[in-house]
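Here is the structure we will look at, set down as structure tokens.
Note that one protein chain of the assembly has been removed; the remaining protein chains are unaltered in position.
Order of writing sets the chain letters: A, B and C. Residues in each chain are counted from 1.
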Amino acid sequence: MAEITSLRDAVAQLVHDGDTVALEGFTHLIPHAAGQEIIRQRRRDLTLVRMTPDIVYDQLIGAGCAKKLIFSWGGNPGVGSLHRFRDAVQNSWPVPLEIEEHSHAGMANRYVAGASGLPFAVLRGYRGTDLPKHTDTIKTITCPFTGEELAAVPAINPDVSIIHAQRADRAGNVQMWGLVGVQKEAVLAAKRSLVTVEEIVDELTPMPGQVILPTWAVTAVAEVPNGAHPSYAAGYSERDNEYYAYWDSIGRERDSFQRWLDEKVFGTEAATSDHGEAPLVDADRVRVSRKTQEVAQ
Amino acid sequence: MAEITSLRDAVAQLVHDGDTVALEGFTHLIPHAAGQEIIRQRRRDLTLVRMTPDIVYDQLIGAGCAKKLIFSWGGNPGVGSLHRFRDAVQNSWPVPLEIEEHSHAGMANRYVAGASGLPFAVLRGYRGTDLPKHTDTIKTITCPFTGEELAAVPAINPDVSIIHAQRADRAGNVQMWGLVGVQKEAVLAAKRSLVTVEEIVDELTPMPGQVILPTWAVTAVAEVPNGAHPSYAAGYSERDNEYYAYWDSIGRERDSFQRWLDEKVFGTEAATSDHGEAPLVDADRVRVSRKTQEVAQ
Amino acid sequence: MTATVERTYTSDEMMSIAAARALTGGQRVFVGIGLPSTAANLARRTHAEDLVLIYESGTLGSKPTRLPASIGDGILADTADAVISVPEVFNYWLQPGRIDVGFLGAAQLDKFGNINTTVIGTDYADPKVRLPGAGGAPEIAASCHEVYVVVRQSKRSFVEQVDFITSFGHGRGKGEREKLGLPGAGPTLVITDLGVMRPDPETAELVLTQVHEGVTVEQVKEATGWDLKVAPELETTPPPTEAELQALRELKAAK
Partner (left out) sequence: MTATVERTYTSDEMMSIAAARALTGGQRVFVGIGLPSTAANLARRTHAEDLVLIYESGTLGSKPTRLPASIGDGILADTADAVISVPEVFNYWLQPGRIDVGFLGAAQLDKFGNINTTVIGTDYADPKVRLPGAGGAPEIAASCHEVYVVVRQSKRSFVEQVDFITSFGHGRGKGEREKLGLPGAGPTLVITDLGVMRPDPETAELVLTQVHEGVTVEQVKEATGWDLKVAPELETTPPPTEAELQALRELKAAK
């Protein structure tokens, strides 16, 4: 049975220094508030796992929480680079960041294997690419029936997976809909899990396209309205596209990032009934960079 | 794009002698009318694939359409044995029936591999059982990361898969809900596919728990109201539990089965706007056997 | 057998009630249709309201108000917390060991809790009786934390060694599951219409630990195809309570 608790208590109990932590949400339902609470509680030496490390991991990496990143696409979607991620990879600032790089297909299958209790997954992937030269978690396996060689990747089983969803009921059953990405797999693959939700309700009205996580498959649920901002929760909020551009101006320099950390993360309490960082007023967005770098996702 | 056609034309075009054919539907949405149309068109030498060969395959096997059955549980659910299946296995009547026997977990994964374009699937399965001694499509594979040995099963890629669903729109997009079993995987694993539906509608109203098959992933759609009888279509019909017991009295003897075939299959036209065999009146059920054999499914 | 004349319940009812009692609240139970389903639903109606029933047709947390007529009864989906595909049931929920109890039936069961639902007779290619086959049972028996078997007892069905191992119990004795790397503890409880058996902690051989009220040890031995050992502290199953009997009968009568 999932415990219904506060974000602060959940992160304190579930996320430990040195843990392997996955925050998932494929552009939709990204658990930003939980990421900032991990920073606020000053966790260190985390191995961060995420298919698309975007702003949420730029923040965690820039704050020095991570020693390693396992990922398949790291960028600020529609805007350009993640400057804190680049600074860590290229200049070891604030701490060195080891990377383990896959493709989306590989990462998705690593979660599937993790959720399935299997040690590895098989896919037609990586052929001809330079990824296997640099990533030792890509191997080959031979089909025992046809002799064909395919790629094999090991299961991901995070110590903790954290996702954001639309709703939970008071028993802790979780409901999400819209683009559900790899969140179910991330939760089922993990030893412990935390789901932040827009609201806790008496009853989960069935929704087309819903994914349900029964309470007994989740460790903790915390109500964090707008906890995905600047990402969004279908049915509750819209994506704050301007914030993504604004983030470029914050993340670009160490100083501006540090000021943001002090003011918006360390200077505030854990999000509870209202998410710490509210949508920004225009005045905050003085240094928005429009430089875009469009590359294949 | 799926062609919207009649059941008769669809079976004539898509199902050929010697084909590997999967009719799926896990107790719900079983494509009975399509099965009877295959009998009516007197197909021969089929390799029939189905997790739970129940009445629909008892009929096809008894009619001599099959040379081989690939399956994981063959019984009349809640009633007992499939007499035509037993007669074929034990007495080669009306023709010999080769069997290839798996577990549900193995069969489900064989379809998943087929749908995924992979030659095989990996699972923790069959350990300690006698199945691998008799089924040569169960092998072992070693995890390249941990060295652990797991079971491997080859993909199933039927020549044709046939399922029943609640609805399609006029473009041929298919919608089903409720217990959706392994139907999506069966269709995606197949070279060709036929979906019989309760009705063809102008627009598919979204439903909680729905599975959508886009028209371009389906070969043909045929409107066959009540085409799952005696199975059911959630939202359209109820399971005819009495028919399952009644079937025991029909299938038990070759004579009664032959009379049923002549009258109910060969004596009728292909189901079109109304399914050939309507729910039975009580008078038809004179020899219902109540002998039940409860075994683990 | 003077007790029988006084009994107001059948041995089948005693079996279902004894099986229901074995389940405790909050457990996740993978439920086979038939006797296991009756017992699991009875437990939900009596002492274990928050039992989580999982059916291989793709339902997590079904709460049927009547007995499902088949594993695919619509009521299982309509009352479930979540409805999922069959591959997902096996891959995401059963295989990783998320289920506490696998509740199975058996056509043939042996001394070490191995289950046969495939063929009677030792020649697979030419069996005496062709049974339905494996279904979900081999992986249920492998992956659930424990397996409870509920089955009517007879010399024909309780044998020294099954003709075909469809679902692995304890093989030929203690330690074989570990050697095979099977994660669950295997059959820890066998409930019949006569009594209850559990594996001996030293040998894994099924031992009679409990007889139902009014049943003698001799009756159980006569209905067993091997030399059944009896636990030193044999217990007697308390007879059904009024509440249990009423709940079971209401459940069976409900349409």
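The rule we apply is simple: a contact is a pair of C-beta atoms (placed from the backbone, for glycine too) under 8 Å apart; a residue touches a chain by one contact, two chains touch by 3 or more.
Keep in mind it's a predicted model, so treat the numbers as computed, not measured.
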Partners of the unshown chain among those that are drawn: A, B
Identified contact with the non-displayed chain, of A:His28, A:His164, A:Arg192 or A:Arg252: A:His28
Listed residues A:Glu3, A:Asp45 or A:Glu101, member touching the removed chain: A:Glu101
Contacts of subunit B with the absent chain, listed as residue ranges: 1, 115-118, 173, 184-185, 188, 212-214, 216-217
Where the unshown chain meets subunit A, residue by residue: 26-28, 51-52, 71-75, 77-78, 81, 85-86, 89-90, 101-105, 108-109, 111-112, 123-131, 133-134, 148-149, 178-182, 184-185, 209, 211, 231-232, 234, 238-239, 241, 244, 292-297
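As a working rule, only the chains that are shown with their structure count from here on.
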Among all chain pairs, the one with the most C-beta contacts: B-C
Interchain centroid distance [CA atoms averaged], subunit B/subunit C, Å: 28
Chain centre separation in whole Å, for subunit C relative to subunit A (CA means): 42
Sites on subunit A at which at least two other chains make contact: 117-118
Sequence positions of subunit C contacting 2 or more other chains: 91, 95, 143
